[in-house]
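Excluded from the complex is one protein chain; the other protein chains are retained at their positions.
A, B and C label the chains in the order they appear, each numbered from 1.
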Amino acid sequence: MFNIFLDDAAALVVVLPLLISAIIAFMPSKIWPWIISLVTLVLHLVLSLHLLKEISISGLIIYEFGNWEPPWGISFKIDGVNIGLQLLFSIFVLVSTFYSRKIFLSEIDSRDSGKAYSLWLLAIGSLNGIILTNDIFNLFVFLEISALASISLIALGAGQNRKALLAAFNYLIIGAIGATFYVIGVGFAYAMTGTLNMNDLVIQLAQYSDGQLAIFAGMSFMLIGLMVKAAIFPVHIWLPPAYSYAPSAVSTLLAALATKTILYFFVRLLYEVFIIYPSYLSLFLDFVLYPLSLLAIFIGTLIAIYQDDIKKLLAFSSIAQIGYITLAFSLKDHSGITSGFIHIFNHALIKGGLFMAVGYFAILYKDRVTLNSLRGFGYKYPITSFALLICGLSLIGLPLTNGFISKLYLFQALYTNQMYFSIALVAVSSALAVAYFWKIVEQMWFSEIKFKSEKEDAYIYLPIWIITVSIIFFGIYSSPIIEFSNLSADYLISGYQN
Amino acid sequence: MRDKISSSPVLSVVSKILFAPIIIFGLYVQFHGDYGPGGGFQAGVIVAAAFILYSMIFGLSKGETLVPIMINRYLMCVGVLLYAGVGIVSILLDGMYLDYNVLSSDPSTGQHIGIILVELGVGITVATVMIALYHSFASFGEINE
Amino acid sequence: MVGGLFIIITSQNYLKKVVGLAIFQTAVFVFFVSLAKVLDGTAPILTKMENAYSNPLPHVLILTAIVVGVATSALGLALVLQIYRNYETIEEKEIQSLELKSDKLNV
Partner (left out) sequence: MSNSFLIILGIITPLFAALFSYICRYNNNLRDSFGIIGGLVTFLISLKIFHGIQNNEIFQITFFTLFDGVDFTFKVSPLGSIFSLVASSLWILASIYTIGYMRGAGEKNQTRFVIFYSIAIHAALAIAWSGNLLVLFIFYEILTFSTFPLVGHKQNAESQSAGRLYLSILVGTSLIFFLPAIFWIWLETGTLDFQDGGILINQFPAEYLSLLIAMLVFGIGKAAIMPIHRWLPAAMVAPTPVSALLHAVAVVKAGVFSFLVVIVYIVGPEFLLQTKSSDWLVWLACFTIMASSIIAITKDDLKTRLAYSTISQLSYIILGAALASSLALKGASFHIITHALAKITLFFCAGAIYVTAHIKKVSELKGMGFKLPLIFFAYTLGALSIIGVPPFIGSWSKFYLIMGSIEREFIIVAIILGISSLLNIYYLLQPVVIGFTKNSIREVKLTKAPLTVWPPVITGLSCLIFFFYANYFLNNVSGVIVS
């Protein structure tokens, strides 16, 4: 019985959350939506593990919906590139769902909890769809579903601060423009090739080997659209308010996974499809993505230093970290792609952990967490504070944490590409990261203020510590992440050579 | 406010006359979608248009008695579940997700069954969502009071 | 298309922004549909005669895109309503000045 479902694991990891989301949408109960979501995501994890097993045997799964062969039907593709991400995704959503319950309870109206979890699962399912889909139009659909779900979730933060509405609205407008740009690009590509399937697209595009203006225009539209969605500098402006005014659990999910999945698709598009126009690709990477990444790293870090609101600070640091990832991806070689994937993994964990901890503080403080409000938290809430400290040190990139591994491989990639200027810039900006992170630590431990404290809640600090321990674990025993990233880079590069 | 909409007799009579044909037309589009232009999206909107027209003419509360909000909400979910359920059933019958061929012994009949069920799900969802949208936007001003 | 984008960027009114977005998206849909048109094509209905027919796939895609667009507009409008409920205005400048005031009060 169960085996029947396992065979279709590829579809079910996406369909299951969407299906359950419909079931729990109008459930009046306060706790059942959470339990059902949790069970769903455990199943989700089982399915992902099954996919991992399959991939380790066969190396490639193409799942055709309704048995329609590509290029007609929509297909999902799971191979070495995305299996690692899928696994990370599965584990992280489970942990953050576990974490989300108490947060939602205190931040939103408990009558809405069914709706909130419905949207939550909707976002999870569609983000997972982005990871798996092999169809450029289907991607647009998932992109929009996830955007709409996360916008609604962000707007739920309005109970805390009405600015959440403005943030959500801006995200909606900018996001929709991005998505529409992407669709225009898809239109161009479809007009030229008559296909939407990514593998087929490569084959069809090959006939225009010299490249045509229409194709280049289409490619540019698609890339710009995705850049908006992935919050690559300078089209990142929607991200900081959206992340910082959303309910804390939502910020956790979005910061850790939303931009990462889109970045993943972005790089897949670059290296799997557009690679057949090497001159265009290197033009884009060298003269657009590379300088933008450097700017993102530098400006993101600088702005973060001057933030007073902790969630905003973390959001701007995300901009800088996305810059690291795109910098790595702009290097065009195996080491660069590997280090980009490594940082996707590591940054997802780090930012997830940081947002979880800060979200908990927000609940304890019952207001937005600013630097001042953190005074003495280190003494009052030592368990969470210590987790925050470790995550932060990892963000800076100190050894024995996974942030260091990211940095090591990024340096290696830059070094093999002889980009010494970038090395210097990355080094400087990681030192600046100390500045903004240390401001937090200083407030937490080195200024005391008397206030009534509550006991820390194990339901909340347990997931935080799971993330924190994994940060240390992957800092010491880094080979799983490195191997997955290597695998991803291998697949992308080998596609390029064929 | 909600029942004070003064409708002229012309409007109310015309809408009463039109109500049933619109729904019939919606159903036609719905089931025609199997082998011609049409389908759940369009049909759903047309059916919803009938209900929305009714609400516009006779006021929101009348509209709500026609389609109670709770039932509307459940129908939304039922539509999605119908769609997804077909997929799950096809998996249970050892096919791919949404693989209609296995729904019946004859693949072509299977395709018919599958597409009709799926489109029905789509239609129900679209219609109910449209009605819900209209109701929630139209009733906006009253929540403040 | 450009007109829609222009409205989104320049207008100060959130409602107008949503409308601009809708125009922008619709323009793209039309672009898609125009791709599908085959010269002298008919509707893609199976008939006995072998006809040149328009490519139906873009229509299907656009159907999906329209649904997405509707959802986006609906959500956008809902947000505008919520903003109105909270701020009692949907003019960007007024909201910004309101926010500046409340920030000053907090500090």
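Here are some notes:
By our rule, a contact is a pair of C-beta atoms (placed from the backbone, for glycine too) under 8 Å apart; a residue touches a chain by one contact, two chains touch by 3 or more.
No experiment lies behind these values; they were computed from the predicted model shown.
When the full complex is examined, the chain removed from view is found to touch A.
Set against the missing chain, the residues A:L49, A:A191 or A:A435 yield one that touches it, A:A435. Interface note: of A:L6, A:L371 or A:L408, the residue touching the hidden chain in the full complex is A:L408. Against the chain not shown here, subunit A presents residues 396-400, 405, 407-408, 411-412, 415-416, 423-424, 427-428, 430-431, 434-435, 438, 442, 445-448, 476-478, 482.
As a working rule, only the chains that are shown with their structure count from here on.
Taking A-B and B-C together, the pair of chains sharing more C-beta contacts is A-B.
For the pair subunit A and subunit B, the distance between C-alpha centroids works out to 36 Å. Interface residues of subunit B, counted against subunit A in their complex, comprise 70, 73-74, 76-77, 80-81, 84, 87-88, 91-92, 94-101. Subunit C contributes residues 5, 8, 14, 17-18, 21, 24-25, 28, 31-32, 35, 55, 58, 61, 64-65, 68, 71-72, 75-76, 79-80, 82-83, 86-87, 95, 99 to its touches with subunit A in the complex.
Listed in rising order, the residues of subunit B touching subunit C in the complex are 35-37, 39, 41, 126, 133, 136-137, 140, 144.
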